[in-house]
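Below is the structure I would like to discuss, written out as structure tokens.
Of the protein chains in this complex, all but one are displayed in their positions.
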Amino acid sequence: LSTENTALRQQLGVDSAKGSPVFITAFGKEKSLAVGGYLQFQGEFGDSPDSRFPAEDRLLIRRARLGIKGSFVENVDFVMQAEFGSGTLSPSAGYRAQLSDVYVVWNKFEQANVTLGQFKTPYGYEQLAADTKLPLIERSLPSDKLTLSRQIGAMVSGDFLDKRLHYATGLFNGTGVNTNTNDNDSFTYAGRVNGVLVNKSKFKLTAGTNVFQTHDTATAPGFTGSRSGLGFDLQAASGPLTLAAEWLQTSSDPDVGAKSKSDGWSALAGYQIIPKKLQAVVRYETFDPKDTVAGDSSDLWTLGFNYFLKGDELKLSLNYLLGDPAGPLSDQGRLLARVQVIF
Amino acid sequence: LSTENTALRQQLGVDSAKGSPVFITAFGKEKSLAVGGYLQFQGEFGDSPDSRFPAEDRLLIRRARLGIKGSFVENVDFVMQAEFGSGTLSPSAGYRAQLSDVYVVWNKFEQANVTLGQFKTPYGYEQLAADTKLPLIERSLPSDKLTLSRQIGAMVSGDFLDKRLHYATGLFNGTGVNTNTNDNDSFTYAGRVNGVLVNKSKFKLTAGTNVFQTHDTATAPGFTGSRSGLGFDLQAASGPLTLAAEWLQTSSDPDVGAKSKSDGWSALAGYQIIPKKLQAVVRYETFDPKDTVAGDSSDLWTLGFNYFLKGDELKLSLNYLLGDPAGPLSDQGRLLARVQVIF
Partner (left out) sequence: LSTENTALRQQLGVDSAKGSPVFITAFGKEKSLAVGGYLQFQGEFGDSPDSRFPAEDRLLIRRARLGIKGSFVENVDFVMQAEFGSGTLSPSAGYRAQLSDVYVVWNKFEQANVTLGQFKTPYGYEQLAADTKLPLIERSLPSDKLTLSRQIGAMVSGDFLDKRLHYATGLFNGTGVNTNTNDNDSFTYAGRVNGVLVNKSKFKLTAGTNVFQTHDTATAPGFTGSRSGLGFDLQAASGPLTLAAEWLQTSSDPDVGAKSKSDGWSALAGYQIIPKKLQAVVRYETFDPKDTVAGDSSDLWTLGFNYFLKGDELKLSLNYLLGDPAGPLSDQGRLLARVQVIF
């Protein structure tokens, strides 16, 4: 028992000789409260292989997230997370803390969790993947341009068939994060279904599809009309090899003027050279912002390596991008280096 | 003793088999440090019953507060709380984290606590009530328009007569929150006295009065001159019934031009239909922004229900507002729904 006590004291860092630290407590009546976040430092060297990157070499705080989450015994969970870093690849000076996620989940029924707040819309496989777990440093351009990212809204989601099938559907203001306005009286609707098609010891195949529908009034860049989105994605894993592909398309039907479509797709292969230590990844992606305009497409190849010092928690990544962006330039290269810490 | 240890381990969530969590400690030399906050998600549907509301349906992060508070053995407490959500009903895009409260209290003498920092001015009963405990979703328009909200300053406050009498008086920049400028060399003064008039087993009556005085130089909207405020408020509680009323008036004396007054009042009745579970509330309010201008008054009725899933910690509220705002429109209705989580 004495040994037990000593072990407990050690775990807690309580030392009668040195004086114990003050442990931080929760104000409220929740049953648990936890704090964490992640840091991503990035160095970039070379040209601008797609429209998201500047042409200068630079060092940036790509992301610096701090969050808190907790649970109540009444089947209620909540999450609040803010971005303190750049949060974007686009030029941004004087960036300040801004909520990324803030939501509450009523999780009484596994088949119908209800989520309210600001969170990622259920549309786009790569968009929904966690920033800290992506195989390459940046998401593909089609994913960044053709998904809705985070929005303020309400969602119902759940699992079926022993968690092999997942669905999520929600409605949102559709005017983006951290705004308390809606452009009109209509909401944006999004939904996604994904599931496990094959799950054998040496091979796993998963797939998903998603749609969105919205009516915008004078949203940037001055677009009034309807937009709808459609996407398909497929992922396979076999031993050290992973494969993933996603196709996305947005159809725009303005109240005035001609209809148009944006689309893009990406395909990626990853291989664990040294299991749990070193991974190589290659990706191709292509994006056409407007099918009625010629010569505005861009293509990009990325070759990347991930070194896992301690899983994704302490990770070093190196990516080389070679792109043919929209416009006269082609063969634009850029080297990206990233250090990631999850805490 | 072994049982005792097991209980302690359980309370702490320390499990030798699974490995214990890391407990977060305090950097400093305070005796206690605690973290908490609250989240308010809001849906709004209908018209604009008063000037604070837009005409569109919308979903918003009404408030997302995160704070830290602690105590030193030297009779010093401190509080720091930031707003990460909208914080306002007015249109606001790209909102970012901003301090709501940050102050230190020297609480050695109960009759004369000294508070320094940014905090609510001692003026206005409803203004001073906690956001999380209000019987209706939004404060009344007269309270929002005729009180000074938070300011940066210094305050002395205390209790007398066995805590039946409370006073608070302070001086402030008077230029609002989160600014390091003062418009001139004069400060804004505010004071409030409130107390318990009757406290019987079945009936409690409390009342308060407050004043402020300020001299502004070219503050928005371009006003230079003196302003003074006066308010009275009365609250009664008897079993499941609560009543409250407040009157507020601001007198403006510009250096150039004619004097004018703004005033307004509200009266509210609440009833606990199912004790500690379901409450119904009705309120009437009226506001005249300038007595020298005709037809600029607004009136508003609100009917509301609160469902307490776990006290104010997990609360659902539904309000219907029917207003006759300033301007040609009347009978403007708006439905407000709110989910609140205090952690």
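Note that the chains take the letters A and B in the order they are written out, and that residue 1 is the start of every chain.
The definition used in the following text is that contacts are C-beta pairs under 8 Å (C-beta built on N, C-alpha and C of every residue); 3 or more make two chains touch, one makes a residue touch a chain.
Predicted, not measured: the structure shown is a model, and the values here were computed from it.
Student: Going by the contact rule already stated, which one of A:Phe41, A:Tyr284 or A:Tyr320 would touch the omitted chain in the full complex?
Tutor: Touching the chain that is not displayed is residue A:Phe41.
Student: Taking the entire complex into account, which one of B:Ile152, B:Ala168 or B:Leu336 touches the absent chain?
Tutor: Of the candidates B:Ile152, B:Ala168 or B:Leu336, B:Ile152 is in touch with the missing chain.
Student: Thinking of the whole complex, not just what is shown, which of B:Asn178, B:Thr224 or B:Ser251 touches the missing chain?
Tutor: B:Asn178
Student: Which subunit B residues would touch the chain omitted from the figure, given the whole complex?
Tutor: Listed in rising order, the touching residues are 1, 4-5, 7-8, 11-13, 21-30, 32-35, 68, 70, 72, 74, 76, 78, 80, 82, 96-99, 102-104, 116-118, 152-154, 172-173, 175-176, 178-185, 187.
Student: Which positions on subunit A touch the chain that was left off?
Tutor: So the residues of subunit A touching the unseen chain are 1-2, 5, 8-9, 12-14, 16, 20-21, 23-26, 28, 30-37, 39, 41, 43, 54, 56-62, 64, 66-67, 69, 84-86, 88-89, 91-97, 309-311, 313-314, 339, 341-343.
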